[in-house]
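Every protein chain of the complex appears in place save one, which is left out.
So that you can tell them apart, the chains are marked A, B and C in the order they are listed, and the count of residues begins at 1 in each.
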Amino acid sequence: MATIKTLNESEIPTYTDDVTIHVLQDVELHSPIMIEGLPGVGHVGKLVADHLIDVFQATRIIDIYSSHLPPQAIVVDDCTVRLDRNEIYACKLENGNDLLILVGDHQSMTNEGHYILCSTFLDIAEQFGVSRIYTLGGYATGQLEDTGTVIGAVNNPEMIEELSGYGVEFQENEPWGGIIGISGLMLPMSMVRKIDAACLMGITSGYIVDPKSAQAVLGVLSQALGIEVDMQALEEHAAEMEKVVAKLQEMQQMYESMSSANEDLRYIG
Amino acid sequence: MATIKTLNESEIPTYTDDVTIHVLQDVELHSPIMIEGLPGVGHVGKLVADHLIDVFQATRIIDIYSSHLPPQAIVVDDCTVRLDRNEIYACKLENGNDLLILVGDHQSMTNEGHYILCSTFLDIAEQFGVSRIYTLGGYATGQLEDTGTVIGAVNNPEMIEELSGYGVEFQENEPWGGIIGISGLMLPMSMVRKIDAACLMGITSGYIVDPKSAQAVLGVLSQALGIEVDMQALEEHAAEMEKVVAKLQEMQQMYESMSSANEDLRYIG
Amino acid sequence: MATIKTLNESEIPTYTDDVTIHVLQDVELHSPIMIEGLPGVGHVGKLVADHLIDVFQATRIIDIYSSHLPPQAIVVDDCTVRLDRNEIYACKLENGNDLLILVGDHQSMTNEGHYILCSTFLDIAEQFGVSRIYTLGGYATGQLEDTGTVIGAVNNPEMIEELSGYGVEFQENEPWGGIIGISGLMLPMSMVRKIDAACLMGITSGYIVDPKSAQAVLGVLSQALGIEVDMQALEEHAAEMEKVVAKLQEMQQMYESMSSANEDLRYIG
Partner (left out) sequence: MATIKTLNESEIPTYTDDVTIHVLQDVELHSPIMIEGLPGVGHVGKLVADHLIDVFQATRIIDIYSSHLPPQAIVVDDCTVRLDRNEIYACKLENGNDLLILVGDHQSMTNEGHYILCSTFLDIAEQFGVSRIYTLGGYATGQLEDTGTVIGAVNNPEMIEELSGYGVEFQENEPWGGIIGISGLMLPMSMVRKIDAACLMGITSGYIVDPKSAQAVLGVLSQALGIEVDMQALEEHAAEMEKVVAKLQEMQQMYESMSSANEDLRYIG
């Protein structure tokens, strides 16, 4: 049986439960939209979610600890530490939409932990009366090319038309191998709780952190939220990464020509 | 202690239990035969079981979720999702036999989960008064040749004569390394519940999805069930796979000749 | 909390507990000696324990199942199956000594399972009033030579002198990396229950099943038990394995000469 503990103000956590929830601040939100951007393929979801927190100066309201997260301390700017955790931020957009943004250092290290943490996130979503969930991620193709494509999957077919209007591509049975981790799990697990959810996946190589793909996802998401988002930080990050990509492409070509040279030798041998 | 939860109609599942059983439809079956075809070596069992569901237009009656299954969402035809799960289908054959067919996306990811899920499947089998179980699988030889052989193992030696009559081969202590996963576990675990069970394993290379081996297993199974089964879809699939096999055989020969060339060089060096 | 279940006669096991104990036969034993020979390095312990069961026609009295053992079925001689398990055999020697022999298909697949199964074995040992435990294993050196050496470790220093008299070698802090698995765990875990225990480890390469090393261990053990044991089956097995060893030694020499040839080339290059 999963042990999920919500801390009282006076309680000292042992962090040995499946989940330890620490509510930092009470906020009133109006049918908020939840956005999940935990680390994953190309860190696409994380880049977008962290960017939103920055741009909208969202407030951290809940910390979620778990014995299924890596047993490690994160060192922060002032050389102090905190436990590896997942965090929920809240903010109110100018257009009246409220957001809950779920980010964190890692996803669960265990199979069971994924289910338990996902269920915990959805308990919190229900408490806030979340009206819709967007889970963000990358879709690895192994190709070092930048297509700007965003693939979608939903837990309610009625969302497809709307999201297609924002440029999301829907392809039968794609991703073919399923959507692994929290971004995937949240869709069917929120469906039974009658919360609409969509997963937005930016096409990415899978080899690098990909702010370019994050820009594409953010483009779709900002339309879905009916807001404009300053992308400067992501653009700068993408410009930096382009040098890495160029280097990787060079290495790939070199490797390919070496391999073929090598094969030639072998056939001769 | 394993937590096995059967959902009430009004209950919202958290999917954090060892097993969550969702009964979709009540059906009356007469001493049905259970057929297990979860994914495994060469996907032989899965190909046969999925084919039977298609051909006999079986009805999905029970969904089985588990925190021991991979934490992922499966994307289906209309770009909506469902949780990774195991499923039980039911159908009534023209010759009066009733079938329960167990299929799914994956087997358990954990050691303990295999035992818990197998026990759950057998609880369901008992509730339906299952008279016999066939578990279907592949037996990997590492050889890219198509022998059409089906190896058998049983939990009751009285079944050997009958199954031999359908062309099943029984070899002492074969498979030597045991039968791993649900197809193996179900035999001894159903024996103590006094349900006869046989495992039918199609010989396969172990490198590819093998519809040819699935045809061999289906051949045996249709005799055992006293029915004829249209194999067209499997035949078409097998024809496609033959190109893959030819390519693999070519690669294997090339690799072997390269290896020997290489060795020659080394001795000279 | 570990769930350890002892089956009633009428009870149908689900095999989902940490341990399921099935008592097959009640026997009266007089301060028996327990011998553990589960699979491990070079299968040395298993070879000796299985040999003793054969030679003394020991009776299987207890089956031990566990969800920490591999989820698989073992196929036996008549093509029927049984669940992967550990077994306890009993026999009465001519010199008045009684034996309990612990064997099995595998050791635990999980960390925790090793502790739980070891504790279960010792509960059984206590119930029978076991006076001494010998755990048998191999000690891998990576060298393909046959030294016939048996290394010892004990949970009571008073045993050292006696065992040295049978040719067991005791070396400070050896094996340096500790004794992994049940053969190791049983010594300290029986010490607190005030049962003397020794681990006898035959020197072995670690590359192959080693009946030669098993003969050395059996030589020591038969002195310790004050009996003579017919070793013919082990000798025949050892003669067969010598061909394998010769082949491995040849390969090793070839590999070494190739490596040096290769290195020469590289330096030149």
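Quick note on the criterion: a residue touches a chain if its C-beta (ideal position, glycine included) is under 8 Å from a C-beta of that chain, and two chains touch if they have at least 3 such contacts.
Note that the structure is predicted; figures quoted are calculated from it, not measured.
Counting contacts across the entire complex, name the shown chains the missing chain touches.
A, C
Of the residues C:Pro13, C:Pro70, C:Gly104 or C:Gly152, which one touches the chain left out of the display?
C:Gly152
Please identify which residue in C:His22, C:Lys92 or C:Arg193 touches the non-displayed chain.
From the options C:His22, C:Lys92 or C:Arg193, the contact with the absent chain belongs to C:Arg193.
Any idea which of C:Val55, C:Ile160 or C:Val209 touches the chain not displayed?
C:Ile160
Taking the full complex into account, find the residue in C:Leu93, C:Ile180, C:Ile208 or C:Ala233 that is in contact with the omitted chain.
In the complete complex, the chain left out is touched by residue C:Ile180.
Since one chain isn't shown, list which residues of subunit A touch it in the complete complex.
Touch set of subunit A with respect to the missing chain: 3, 12-16, 67-68, 70-84, 105, 109-110, 258, 261-262, 265.
Residue by residue, what part of subunit C touches the chain that was omitted?
Counting over the whole complex, subunit C touches the hidden chain at residues 1-2, 108, 111-112, 114-116, 118-119, 152-157, 160, 170-176, 178-182, 184-185, 187-189, 191-193, 199, 266, 269.
Assume only the chains that are shown with their structure count from here on.
Of the other chains, whose C-alpha centre is the longest way from the centre of subunit A?
C
Quick check: superposing subunit A onto subunit B on C-alpha atoms, how many degrees is the rotation, to the nearest 5?
So the angle, rounded to a multiple of 5, is 90 degrees.
Could you work out how far the Cα centre of subunit A sits from that of subunit B, in whole Å?
Measuring from centre to centre gives 35 Å for this pair.
For subunit A and subunit C, what's the span in angstrom between their mean Cα positions?
About 49 Å, centre to centre.
Would you mind listing the residues of subunit B that make contact with two or more other chains?
Residues: none.
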